[in-house]
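Structure incoming, see below.
Shown here: the complex without one of its protein chains, the others still in place.
As written, the chains take the letters A and B, and residue 1 is the first residue of each chain.
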Amino acid sequence: MASPAQNPKDFWTGLIYVAFGAAFIWIAQDYGMGTAFRMGPAYFPTVLAGILILIGLMSLGRSFFRPGAPITSFTVKGLLIVVLSTALFGVIVRGAGLAVALPILVIVSGYASVDFRWGRMLALAAGITVFCVLVFLKGLGVPLPVVGPWLGGG
Amino acid sequence: MELLGNLALGLGTAVTPWNLVYCLIGVFLGTLIGVLPGLGPTATIAMLLPVTFVLPPVSALIMLAGIYYGSQYGGSTTSILVNLPGEAASVVTTLDGYQMARKGRAGAALAAAAIGSFFAGTVATFILALFAPPLAEVALKFGPADYFSLMVLGLVASIVLAQGSLLHAFGMVVLGLLLGLVGTDVTSGTQRFTFGIPQLADGVGFVVVAMGMFGLTEIIRNLEQEEHRSALAKITSLWPTKEDWKRMIPSILRGTLIGSAVGILPGSGSILGSFAAYSIEKKVSKHRAEFGKGAIEGVAAPESANNAGAQTSFIPMLTLGIPSNPVSALMIGAMIIHGIQPGPSVIRDQPALFWGMIASMWVGNLFLIILNLPLIGMWVRLVMVPYQYLFPAILVFCGIGVFSLSNSEFDIYLMALFGALGYLFSKLGCEPAPMLLAFILGPMMEKYLRRAMLISRGDWTVFFTRPISLTLLVLAVVAMVLVLIPEFSKTREEAFREEAE
Partner (left out) sequence: MGKFLVRVTLCALVIAASAAAYAQQYPSKVITLVVPYAAGGPTDTVARLVANSMGATLKQQMIVENTVGAGGTIAGNRVAHAAPDGYTLFIHHVGHSTAPALYRKLPYDPINDFEPIGLINEAPMTLLSKKDLSPKNLKELIAYIKANKEKMTLANAGLGSASHLCGMLFMSAIQTDVTTVPYEGAGPAMNDLLGGQIDLLCDQTTNTTSQIKAGRVKVYGITSNKRVASLPDVPTMDEAGLKGFEVNVWHALYAPKGTPKAVIDKLVPALQAAIKEPNVKQRFNELGAESVADNRATPAALRAHLKAEIDRWGPIIKKAGVYAD
């Protein structure tokens, strides 16, 4: 990520802090502020968000004067694969069941690896699935189907 | 002499064959759920509570206590091996424990955690036996204003955890406090920052954030430099070296002391203990530069503090009948079910139960170390599995683990989101550990603040007129100055170099 400042880390962090702070203050406006004696639900978050904005502004300001290292080796591929495969697991786990969702998660995420080999990944997926079914479903009683209703299971 | 008699009575109760079995089951189950992500001790104890109704009360409590400290211990194992803190108190252990594992010293880190925990557990058992009633009185002296100031001190000290920019660490703390407030406000019933999503009404789970910002983030970070990662350092030895021992013994002692002291305070005790122990180590250690890069003190101290605090956190429950955390609340429930009225009278009316439980804690710690030392070899081999096979497995455990918290897919999405956020922050040099502490303390801090202001009728000076609160705030200022001095005296070149690392 390039930035107009001398210190990109300070710049982007400052921006994120200000954005979060502003969002919290904006949303908190719907809640009662109260007084210092009887603080409403908005009091503490508003004060905190104000502090966060202040910190963000300091970081932003500092970024123009104090040089810093650039942001390196940001992996969009790794980020997307991990986040999306996890989310996909969430979408299908109840409907398709663990016997399908787990191998998909293993193989899709494993795809992020430079050294992806089908044979080994399938073996890994099978092993993990058996282990998880035994430990989480049978052992701990997590209410998930092995084969979900989408595939005719119960 | 009375103490010896009492301990003898306790041991007599704790080492009956059946109670030993229940203690063993407890610590074993505890270790297991501690190692598996997701289900924490609170959920497990809640699930097992009905089972314990058929047991004699002492056995039931021994087993439940075993689950609790077993899980505290198990949580540190995954923190060290795969950077997954399953328990709030083991967040700190990831900082140096995981780095040690990456350098091939997982064995030493696990051993340090086990030995530190056992030592701390033993000391804390004696503290419990000797001083439980007077310590409970001390804890009662803490009013809402004092708790608020204690948390301010804790948060200031947590800034020390961070490696990089202090300003960013401050920001992460404030952001953590804010994220902790998501959910229903207990005082007014207002749903805050929930966007109308019912799953957010009870707030964001700690495990969800921890798995996302530690587990998932670490995976993404490793993927960007996979070639380096697969060249994992060879395991040097399973055991701590002579040098390690020399370094960790004072840390264990300090950690035990701090953990025991802070542990008696309800609510925040065992969490603040491990953070405080780490911060102090980092300040007093001769090897300051190694912290965050695999210093054994950074594992030994917080692990000792964590275990000592877990033990002393039972003091308010045993002596006053007041729960100091969700686990002891459930245990009080177990006592009530068995017709025992928890409260100050338990020591008098149920000496066998009281001392039996205390003695069983020591026995349980013994079991833990016997169970876990031989396992170190197995755990270490697990880390040697090539990363391309390890990380899908970690991802799977995170996914199912998080789902099992409240049987909701929503938590999985949230974890993925925090994973992305954590990665973004890690690239910007903002570390998650202070944020996570603040995330836990946020709602508590607000509660104490509001309560303190209600009691003082809106008078802010309450924080300076109460001696305990004033002392804590002065300490916070001192800590802040200690943190800031090196930052100011740092030259531009030094600052630049540090960030480039």
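Brief remarks follow.
The rule is short, and it goes like this: contacts are C-beta pairs under 8 Å (C-beta built on N, C-alpha and C of every residue); 3 or more make two chains touch, one makes a residue touch a chain.
Keep in mind the model is a prediction, meaning the values are calculated, not measured.
The shown chains contacted by the absent chain are B, with contact judged over the whole complex. Shown as candidates are B:Pro17, B:Gly189 or B:Pro374; the residue that touches the absent chain is B:Gly189.
Checked against the hidden chain, the listed residues B:Gly30, B:Pro266 or B:Gly309 yield one contact partner: B:Pro266. Among B:Leu272, B:Ile332, B:Ile369 or B:Val483, only B:Ile332 touches the chain that is left out of the view.
Among B:Gln225, B:Thr241, B:Ser345 or B:Asn407, the one in contact with the hidden chain is B:Ser345.
Those residues of subunit B that touch the chain absent from the view are 46, 49-50, 53, 140-144, 186-189, 191, 201-202, 266-267, 316, 320-323, 329-334, 336-337, 339, 341-345, 447, 451, 454-455, 457.
The working rule: only the chains that are shown with their structure count from here on.
Between the Cα centres of subunit A and subunit B there is a gap of 22 Å.
Interface residues of subunit B, counted against subunit A in their complex, comprise 36, 39, 47, 165, 167-168, 170-171, 174-175, 177-178, 181, 185, 187-188, 190, 192-193, 216, 219-220, 223-227, 230, 387-389, 391-393, 395-400, 403-404, 407, 409-410, 412-413, 415-417, 419-420, 423-425, 427-430, 445-446, 449-450, 453-454, 457-458, 460, 492, 495-496, 499-500. Contacts from subunit A toward subunit B in the complex involve residues 9-10, 12-13, 16-17, 20, 24, 27-28, 31-32, 35-41, 43-45, 48-49, 51-52, 55-56, 58-59, 62, 66-69, 71, 73-75, 77-79, 81-87, 89-91, 93-94, 98, 102, 105-107, 109-110, 112-116, 120-121, 124-125, 128, 132, 135-136, 140-144.
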